[in-house]
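Missing here is one protein chain; the remaining ones are kept as they sit in the complex.
The chains carry the letters A and B, assigned in the order they are written, with residues numbered from 1 in each.
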Amino acid sequence: MRKRQKRAAPGPLEYLRRWPLQAWLVMVSVFLYAPLLTLMAFSFNDSKRNIVWKGFTLNYYEQVLHDQSLLTAFGNSLTIAAICTLVSVILGAMTALLLWRFRFSGKTVLDGAMALPIVVPEICMGVAMLVFFAKVMPWPSGLPWPLNLGAIIISHISFSFPFVAVVVRARMASFNRELEEAAKDLGAGEWMTIRDVIIPHMQPSLIAGALLAFTLSLDDFVITFFTSGPDTVTFPVKVYSMVRFSVTPEVNAASTLLIVLTVILTALALRFQGTDAVAGGHAPDPKA
Amino acid sequence: MSAPQTAAKAPAKTIISFENITKRYGKVVAVDNVSLTIEEGEFFSLLGPSGCGKTTLLRMLAGFETPTEGRILIDGQDVSEIPPNKRPVNMVFQSYAVFPHMTVAQNVAYGLKVDGIGAKECAERVEEALALVKLEGYGPRKPDQLSGGQRQRVALARALVKRPRVLLLDEPLSALDAKLREQMRSELTQLQDKVGITFIMVTHDQDEALAMACRCAVMNRGLLQQVATPSDLYEFPNSRFVADFIGQVNLFEGQLVVDEPDHAVIDSAEVGVPIYLDHGVTGATGSTVWAAIRPEKIEIYKRIDGAEMIKMEDAPQGHNVVAGTITHLAYLGSETVFDVTLMTGHSVKVVRSNLTRWDQEDFSWDEPVWLSWHACSPAMLTA
Partner (left out) sequence: MEQSWRKAKSVFALVLGPPLFWLVLFFLIPLAIVWVYSFGTNIGLTQIAFTGTFSNYTRAIEPLYVGIFVKSVGVAALTTGLCIVLGFPVALAITFAPDKLKAWLILLIMLPFWTNLLIRTYALIAVLRDEGYVNMTYHWLWTHAGGLMTFAGLKPLGDFVPLELLHNNFAVVFGLVYVHLPFMVLPLYSALDRLDRSLLEASLDLGAGHARTMLQIVAPLALPGIASGILITFIPALGAYLTPDLLGGPDSQMIANIIERQFKRANDWPFGAALSFLLMYMTFIAIALQAVLAKRNAGAKA
């Protein structure tokens, strides 16, 4: 308090300026960030045992960049995420348009069914996909890349596009119907109205939805775990097998790369959407 | 009982007709059997409180709603089957609905592009339309760089550039601030005069309707109440609703006791003296009627104890002059509004213009007064 003479005492509702709350915030931040930051720091540590700081090195990044199986897995993950994002955005936008715009019998049922992939536990969806691709639609093995990733891509789209639909639909709630009527009044037909007025309004949510779908796909382990085969390993599945084995600086380095990618994606989302993109705008995400 | 003043123009041609239009939303009747014709070149206003069905009527004309019953003709052609994008009418929306992702020029050009009009003609017409609404040079701007009034002009230009048969305006001034609203009133009427297109405007603001329209239709609860020129609506309302909705009015309930071709008398317990009308009325003797008198048509005089009741040449003795006491007065600058309580306990509103600078000090609270009105002033209403 001595040094703070210049500043007024905190107002009654300025909880952030009270020390117990500040201490609490610091504690939670340490809880959330300390593990990640140490992980990143030790990826530069010149010690195989990964415990005591021995000096700075980029060796493990070099190893990562020469680890063919890790690189393949990373490439697979990015490819899957990219295709999944593209398809999910299209399907999600269609779903949002359908549920926002039209009145039809069975709408409530469809609305509920579209929420299912969001709420069904990942493990259940994982085994469903395993059974589906084992018994109903066996994905042919030995297909050329990236067709061999088909089963994983399909599974990822199944859980991603309802999330995109939620984001886009939330955005459409702020649409001024008079804009659509104005377009029609000026002579535009149904398709032209969608192209010229509705999709431009959707655009920010399409970007936000795309980022969400990309992250969900890149992040997914459980469902992929059930649909991937020996030659279709994704980054999380690969890291999982490495982690099970032991904690190595190499995994630290690979993880650091992915964290950096995440931060870049988050920054992009912020640029396009403001904080809403990272914070709100999407429904409960039970994936964990 | 009509006094045509403004309607006497060239023989008008009907451009729009609503024929027995009814619109129901489930059990709610939004528009109830409305028949109405609108003439070419007219500035027509649909007036009524919110929820009266006026906007629904306008939207049916634009094609955004379909009538449950009845049909709408534009230039004699039934438009029931024509979608909004094919109708020869254009609309200025309440929120203006200026496309936020397009520039002003792109907004105005949109309707022309849809019609497949070539780039050169398109550009010319856009320029012309922007000039018409005094927005020259604003073409490259984005809507978020414009003020509310400017956005409205864009919406106007965008609709007018298509040279519609009829321009529809949905509460066009409601989103503007008071000063700008006043200015846009005269601009809109001038614009209408200039382009010669039929304007149909929906508004809940009676001042707006009276100031701008050639003719108004007053609606209430889905029903068409009266269609008339602004002055006829004010001076010759056909119902208590219209009388009360347009301006202020004193309504006295009573019985029609004399019904002669050249005069009539209403006996009202609320006034205490018979109300004499110097014109014939249509109504059954003995039925309940209402006398409607505008506050500014009532004169107010001081009542000094012992002094004789004031006389008016066209008010027969004992009629249309009534004693009361001022219970409230509000000095509004140009005029003073009095609440006068009659001997019967009924309260009457009186408006008196302050014609000289010291005038208003003559009256004070609780002062006894005489009220009087000309025999031609009250309107008799049966509904």
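One rule holds in what follows: contacts are C-beta pairs under 8 Å (C-beta built on N, C-alpha and C of every residue); 3 or more make two chains touch, one makes a residue touch a chain.
If you're wondering where the values come from, they're calculated on a predicted model, not measured in any experiment.
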Only these shown chains touch the missing one, namely A
Going by the contact rule already stated, which one of A:69, A:141, A:203 or A:262 would touch the omitted chain in the full complex? A:262
Contacting the left-out chain: of A:34, A:65 or A:143, that is A:34
Pick out which of A:71, A:110 or A:199 touches the chain that's been left out of the picture. A:110
Note that subunit A touches the absent chain at residues 12-16, 21-22, 24-25, 28-29, 31-36, 38-39, 42, 49-52, 90-92, 94-95, 97-98, 100-104, 110, 113-114, 116-117, 119-132, 135-136, 154-155, 157-158, 161, 165, 177, 190-191, 194, 215, 218-219, 221-222, 226, 236, 239-240, 243-244, 247, 251-252, 255, 258-259, 262-263, 265-266, 270, 274-275, 278-280, 284-288
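Please note the rule applied: only the chains that are shown with their structure count from here on.
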Subunit B residues touching subunit A in their complex are 62-64, 83-86, 89-91, 93-101, 110-111, 114-115, 155, 158-159, 162
Subunit B partner contacts - residues on subunit A that touch it in the complex: 176, 178-179, 181-189, 192, 196-197, 200-201, 203
